[in-house]
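Okay, here's the structure, questions in a sec.
Excluded from the complex is one protein chain; the other protein chains are retained at their positions.
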Amino acid sequence: MTNNNSIEAELLEEMARWPIFDPHSHIDPHRPAARHLDEVLGYHYYTELAHSAGMPADRVAAELDPDVRARNLAEYLDRIDSTVQYSWLLEIARTFYRFPSDRITPRTIAELIELADHRRDGEAWDRQVWETSRLEAVFLTNDFDDPLEGWDTSTFVPCLRTDDLVLKLHEPRTIERLRSASGVDVQDQASLREAIGALFEKFVSRGARACAISLPPDFLPRPASPRRAVTPIRKAIHGMDLRPDERDEIRCAVFWTLAEFCDDFRLPFDLMIGPIRNVYPDGVLGGRDLFDRRVSLYDYRELFNHFQGVTFPVSTLSPDAGAELVAYSWIFPNVLPMGHWWYSNVPAFIAADLKARLQAVPKVKLLGYYSDAYKLEFILPKFQMYRRVLAKVLAEDAIRGRGWTVEQALEVARLVLLENPRRIFSGVGRPASPSTKI
Amino acid sequence: MTNNNSIEAELLEEMARWPIFDPHSHIDPHRPAARHLDEVLGYHYYTELAHSAGMPADRVAAELDPDVRARNLAEYLDRIDSTVQYSWLLEIARTFYRFPSDRITPRTIAELIELADHRRDGEAWDRQVWETSRLEAVFLTNDFDDPLEGWDTSTFVPCLRTDDLVLKLHEPRTIERLRSASGVDVQDQASLREAIGALFEKFVSRGARACAISLPPDFLPRPASPRRAVTPIRKAIHGMDLRPDERDEIRCAVFWTLAEFCDDFRLPFDLMIGPIRNVYPDGVLGGRDLFDRRVSLYDYRELFNHFQGVTFPVSTLSPDAGAELVAYSWIFPNVLPMGHWWYSNVPAFIAADLKARLQAVPKVKLLGYYSDAYKLEFILPKFQMYRRVLAKVLAEDAIRGRGWTVEQALEVARLVLLENPRRIFSGVGRPASPSTKI
Partner (left out) sequence: MTNNNSIEAELLEEMARWPIFDPHSHIDPHRPAARHLDEVLGYHYYTELAHSAGMPADRVAAELDPDVRARNLAEYLDRIDSTVQYSWLLEIARTFYRFPSDRITPRTIAELIELADHRRDGEAWDRQVWETSRLEAVFLTNDFDDPLEGWDTSTFVPCLRTDDLVLKLHEPRTIERLRSASGVDVQDQASLREAIGALFEKFVSRGARACAISLPPDFLPRPASPRRAVTPIRKAIHGMDLRPDERDEIRCAVFWTLAEFCDDFRLPFDLMIGPIRNVYPDGVLGGRDLFDRRVSLYDYRELFNHFQGVTFPVSTLSPDAGAELVAYSWIFPNVLPMGHWWYSNVPAFIAADLKARLQAVPKVKLLGYYSDAYKLEFILPKFQMYRRVLAKVLAEDAIRGRGWTVEQALEVARLVLLENPRRIFSGVGRPASPSTKI
């Protein structure tokens, strides 16, 4: 083990020197770092795991004082201190707050709250976390009506999130937001398309480098039939009642339109496949969604075939769906396995998926990892977790098992962590003319 | 490896000193240990594996003499001596019978039969196996009409098994047994409910600490509609023919009623999800059931939401469903991953599931292992198999991978093996008044 251990350590040490390119997060560019511990502990992983372990949801209610909320949660942390999510927390406490203890408990929480208090430091603290983590670029998740103003979009990179357009077009609020954001008087399918085009124009002109969406298991993308969709879309826009098949028609038509604009504007289209929202409605905020494991990428075959010019970085939620993603990435040039998402973002599942991806998918297509973080502080410990798994897999499978040199292993690690994401999300930008299809 | 090996050995040595709390078995409390080798070799794992490897089913027919049956089976053991199930057998032979050989063969079987003969020792042998194994409590699987008399229910703990009520209510024999066991003249839905309540009364008063059921993949629990079920239930009780949808209505209604009583009586409700009975009807006894891997816990969402006061220890049969159970246990406070069941009870699958559970489920919710044994002798080797996997996973993932101390690892091991099952199946007993819902 000594040999393997030292090779692993060598790989990890080298990777720890690299910058971090994070192609998916939920960071707020106006307030990227946490200025109070409550913003760290409020991450749904902690509230939902504590709740799952017995904490009543109201102990972390939104109306509570941040100090109280943090102290309440601390009472339950000993129940979840075996989880990998807790290890991120401890790593944040040690790295960013110089927290001296081993465990975060009701006795040590007051000290930690004080150490983590950066309310007076303002943006200086954002910069410090950014530098300590060696961040290079962090992708955002922007609502389609985000004004995209007030920050440097070369570091906090915009990404057009489109769930609302596809899944909630029938809600009056969505149409209002779309009219206001696009400046188009959306009344029917044609003006809907025009409005979406205007969003792409705006996002790309302000530096967006990806479009993204999360899709439930019952969504089956299929070629849009403008004729079939025209009436349901008009009904949705005018707030009329819709049959289930009409809602489905709308989802399909809007989704297909988005893919067409991704093609026109050469934007990668991140597909995050699997979540079902609100499966456990009494859970804490952000801790209510789950999935049905009976999904298959076979449902996406027409999409992948039709849009051969669009790059689809794909994340799947159900851990047991990972092997199928390897096969689809191996065959379809435009399907790329991206990161390890949410319920699959656990070292046991990462290791299994990563081994297979490294063995069977062209190395230039591997998009290693993203943080999915809401606060900057989480990016480093999450990437470190991934780097540890990557170092172990490379040391055992590639160097020991297949005779690679350390240099070969690091070359692949660098592709996976840095060069592939940089190249694939390079934001080459919009082509000469936007879509004129209808 | 030396280091890891010695840490693993240290962990295992410590765990081997602990008592065993076994929250699910099929032990007969009147005859817990095997008094003849045939009772060990008759375990379905050996007969079905030998049959699968070429032994005709009639070589172990019930009407044969026990010695003959054991000798017949011994002729095929060399074909299955690579399996982990065979390793339990060898461990029993060595630990309990001081069998001196390495392999059980037609040449050594006579000696083993003699060594294993405890017919004259009676209950003294039961006690000796109990003590050698350091057993603390062994949960039973009791038919709903078990008189529950004649043994110490603090060591052999009753558990109400309810498959027959849910899946076979339409069989006349079930209704007769229910009337006789409950003392209620079951004639309709109301009296059915009354009878089931009487069963819970009796079981809880005699020390039951769990209700349990195994459910096929096509069972979809849904909120009971008493109005919809009233006629099918009456037809079932009176032996009339039922349409498939009526049978399904009955299954749902009875199951929901059971969950309500678990709520009222504060009994954990063990869900064992997946088996399909009699898929291979010509197999040996106990070796005919399999599964369809296309199952999802998403089908159980309404149950988990509705009965937030009921603890559901869940076992899934299909090994590839294990990752989903991790996610559902991570989100739902009342869903607990329990043991590694039947076709999933193989070190390769245990290791994969265990790693993920330890990384992503609150440690206080992990119900490590149960034996599922029919004879006391199997409890120790099965728990030892689990302890070995646990020691390895903790040594590699937690101590080496995440920097835990040996003490931290043992603390989690103790929770998983002992303290969680003790607490969760503590049998706090019935509340003030039983259910009056109808």
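As written, the chains take the letters A and B, and residue 1 is the first residue of each chain.
The rule is short, and it goes like this: contacts are C-beta pairs under 8 Å (C-beta built on N, C-alpha and C of every residue); 3 or more make two chains touch, one makes a residue touch a chain.
All values reported here derive from a predicted model rather than from experimental measurement.
Considering the full assembly, A:Phe304 is the residue among A:Phe304, A:Phe349, A:Phe378 or A:Phe425 that touches the omitted chain. Checked against the full complex, the one of A:Ala9, A:Val68, A:Leu285 or A:Val364 touching the unshown chain is A:Val364. Within the set B:His51, B:Arg161 or B:His340, the residue that contacts the chain not displayed is B:His51. Although one chain is not displayed, subunit A still touches it through residues 1-4, 294, 296, 298, 301, 304-305, 308, 320-321, 323-324, 326-333, 352, 355-356, 358-365, 397-398, 400-402, 412.
Interface residues of subunit B with the unshown chain, by the touch rule above, are 1, 5, 48-54, 79-85, 87, 276, 279-283, 287-288, 290-294, 318-320, 343, 346-349, 352, 388, 392.
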